[in-house]
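Only one protein chain is missing; all other protein chains are in place.
Should a chain be cited, it is by its letter among A and B, assigned in written order, with residues numbered from 1 in that chain.
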Amino acid sequence: MSLANRDLITIDDFSNQEIEAVLSLADEMAGSIRKQSGLCQGMVMASLFFEPSTRTRLSFEAAMNRLGGRVISVVEMSNTSLAKGESIADMARVVGSYADIIVIRHPWEGAAQVVADYAEVPVINAGDGGHEHPTQTLCDLYTLKKERQTLEGLKIALWGDLKYGRTVHSLAYALARFGADIHFRPSPGLELPEHVVRKLTTEYSGMLERYNGSEDMKIEGLFPLDAVYITPSGPHQLANIPAVGIQIEMEKGVDALYVTRLQKERIEAGAGGDELYYPVVDKKLLREKRFEETIVMHPLPRVDELAYEIDADPRSMYFKQAQRGVPIRMALIALLLGAKQAAVPEGKRPSRVIKKAYTVYKRSTGLLCLNKNCVSRQETETRYIKPRFQIVSKNPLTLRCVYCEHEIHPRYIASSKWHQGIVERKRYYSADSSMLRRIQPENLIIFDSEDIAQARGFKPAKKAFRGKAKKR
Amino acid sequence: MSLANRDLITIDDFSNQEIEAVLSLADEMAGSIRKQSGLCQGMVMASLFFEPSTRTRLSFEAAMNRLGGRVISVVEMSNTSLAKGESIADMARVVGSYADIIVIRHPWEGAAQVVADYAEVPVINAGDGGHEHPTQTLCDLYTLKKERQTLEGLKIALWGDLKYGRTVHSLAYALARFGADIHFRPSPGLELPEHVVRKLTTEYSGMLERYNGSEDMKIEGLFPLDAVYITPSGPHQLANIPAVGIQIEMEKGVDALYVTRLQKERIEAGAGGDELYYPVVDKKLLREKRFEETIVMHPLPRVDELAYEIDADPRSMYFKQAQRGVPIRMALIALLLGAKQAAVPEGKRPSRVIKKAYTVYKRSTGLLCLNKNCVSRQETETRYIKPRFQIVSKNPLTLRCVYCEHEIHPRYIASSKWHQGIVERKRYYSADSSMLRRIQPENLIIFDSEDIAQARGFKPAKKAFRGKAKKR
Partner (left out) sequence: MSLANRDLITIDDFSNQEIEAVLSLADEMAGSIRKQSGLCQGMVMASLFFEPSTRTRLSFEAAMNRLGGRVISVVEMSNTSLAKGESIADMARVVGSYADIIVIRHPWEGAAQVVADYAEVPVINAGDGGHEHPTQTLCDLYTLKKERQTLEGLKIALWGDLKYGRTVHSLAYALARFGADIHFRPSPGLELPEHVVRKLTTEYSGMLERYNGSEDMKIEGLFPLDAVYITPSGPHQLANIPAVGIQIEMEKGVDALYVTRLQKERIEAGAGGDELYYPVVDKKLLREKRFEETIVMHPLPRVDELAYEIDADPRSMYFKQAQRGVPIRMALIALLLGAKQAAVPEGKRPSRVIKKAYTVYKRSTGLLCLNKNCVSRQETETRYIKPRFQIVSKNPLTLRCVYCEHEIHPRYIASSKWHQGIVERKRYYSADSSMLRRIQPENLIIFDSEDIAQARGFKPAKKAFRGKAKKR
């Protein structure tokens, strides 16, 4: 199985089988780190970090060097200095003609996808804003596999900042795909974003039960339980059990406690980040029976959420996680450069998740991604990027930005073909009217407001199809 | 032919033959980029970038790595942090004792020359302020050669910011030396600097006809025609033909349109850079018959001067230009390090241009380069650099700074030898008096003002030799 010339932008770019193949090669390399220096001789990796990240960058650069390849680096403290107003697409084309592989970290969500679209070499996303960080997820999965011997059917608690912690988003998707049960325990106000929840529940076939941090779920020293995600393969069916049942379930403990730091740099000023409830994992907590066999994971760097006193505890895995980043990235780079073939794990059933093929909406009808940090919203990029969306739901109409995966809910629709069935000539309809299902996807026109629809020469639909939409 | 231990500070450091040799080796290497990793094993390149430049730096570093050599880098956003007030000369001596070759970019004009003067290893200028950028010129020439099969007798239009775009200066010199006709089409206010014009007309034996962007030369969407440079070998003699003739000539088109971005960072605040006329090269323009076979070149990064819609046009060469930067720099580095010999192109006649050997004026008589950005004017450098000038013309007296090549026009002269012929004892004369030609170059003393001359003990000349100079 070859992964040569593939990109890794989101964790969903790899099937479960491919993920297992990376882990397996990493494990092989981990035992002989200094003996891999012949693999990528003569090859060059561009390491482009437009956001501070000592750890991830050094880990990638160490990996390429251990493979005998060479590294050229850009370390910019702010994206403002990006070469004299140049677009990401231009940079990608140029750097892609210098190097054999590109690793990119960028503060804008979707930036890595743009680099992959324009560079002619494999591209690895090393973190794009609050979007994804798939190689961190590979490291996390590697540690779970090493410590629990399998990735299937685990029970994992995700703690802390689940809103801005991009590592948590990539990890949740991967865990769902491997059939894990996930307990979401966010710091109040930092719950998982809606678009992540939707993806978990619509694309990975699991169910999410909400507890909204209700009072009777609160335990001192723990983040409140916000929701539990259960996959069909999971041994329990919590969906119908009452709060009492979940409490019992909670007391059984988890395979891993995955803690994240508060992403202070992403919380906007005035959002009150300082008053957040953010308990510390310490010796006292780990003495609780429910955590007796729980490993503690953290993507690092930590701030105050892990007490130093637990560093020596055999359940503390965070430094091992970091250490394992080098062989994981060595395996990944070697595979994408075609220097190694991926071994097909024996007796494995094929990946259970296949990327959903949504209809993509490309018309220029004034729709914009609402995420200000999305690459499609940036001045230098709008010269060539047109907004594009996947239609991920029709009830209600939900469009997902192809770059940052944030969702929008436009209000009006029309058809590019009229005189056909009941669709009237140049009328627009409410997005929640029954008309939405009657228009063929290739004919669908979507507007965000009546003003825009009318400016394009459309008239309001007759009463019957106005639906429940109200004028904004 | 060996280029080992040579420096490349201005494009004139290489003869035409040597330039062709670099291009030829680059072309050889371009076909086997990954197989050159044995050439510079054990050698170290210092990559010193004291000004932002992702592209050029990465290109050099990729080149050295592809050759199997190693890179040590300095990337400083501002020259203020240059090691604790250290001079460039000291830095050059020290880094030159660590590395086998130095690549330097610096915001001060002439800085690369100083590095070459003090380091004991080959030095490559990767851009020194608005002065020169000779390796960009090598990339440009390589693309011209690849796309037009020859460098001789081309017709090239230079567009946009011809004042601050250093790549344009180096390129214009090289084009002139290869017998090109050049159409200068600057954005009004950003014409070619005077000292570049002088060098073109006095050192490369071509003629410059001025049109000054006159109204009848204006064509919508084009930068106005400022001047045309014609070399003797060129097929046309425009010098005497009227505006009508040049218009016909213009309609014949050019081999290449070389577009540059506005160098906003070099235009001083308040210089009104925002109101400049700066038309965009777009599909509409390229549909004009005159551009039918014209390739579009640009040193990148672009801002708005090239529309994205032409990226896919086969005439668009700018991404290829960038890509070709790696083999060009590989060839250059390998040659300067002596890892490769330059092949003498068969049947080539010797270079037509030989650097003019001007008299150098070194006396400390208060003359200063007027370019505030010249390395000879910087506080840290005046400890050891004395102003030095080439006497490039006596009518009017014109001195060219040996560092930045800007020119000054001092007003008074004297002789260090008197009692000889008609030269009176300790008198000073107007620089435009006939006395200038009578004083032997080795005896010439030059003053910028009468005050300074008198402070040094000289008295005004008798009336006959006062010339046309007026007291400032």
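Here is the rule we use: a residue touches a chain if its C-beta (ideal position, glycine included) is under 8 Å from a C-beta of that chain, and two chains touch if they have at least 3 such contacts.
The model shown is predicted, which means the values in this text are computed figures rather than measured ones.
Looking at B:Gln41, B:Thr150, B:Asn212 or B:Ser416, the residue that reaches the missing chain in the full complex is B:Gln41.
Touch with the chain that is not drawn comes from one residue among A:Ala62, A:Ile219, A:Leu276 or A:Leu368, which is A:Ala62.
Although one chain is not displayed, chain B still touches it through residues 41-44, 46, 70-72, 74-75, 81-86, 89-91, 93-95, 97-99, 383-384. Although one chain is not displayed, its contacts with chain A can still be listed: residues 34-37, 52-55, 58-59, 61-62, 65-66, 75, 77, 261, 264-265, 300-304, 308, 319, 322-323, 325-326.
The working rule: only the chains that are shown with their structure count from here on.
Between chain A and chain B, the centres computed from C-alpha atoms are 49 Å apart.
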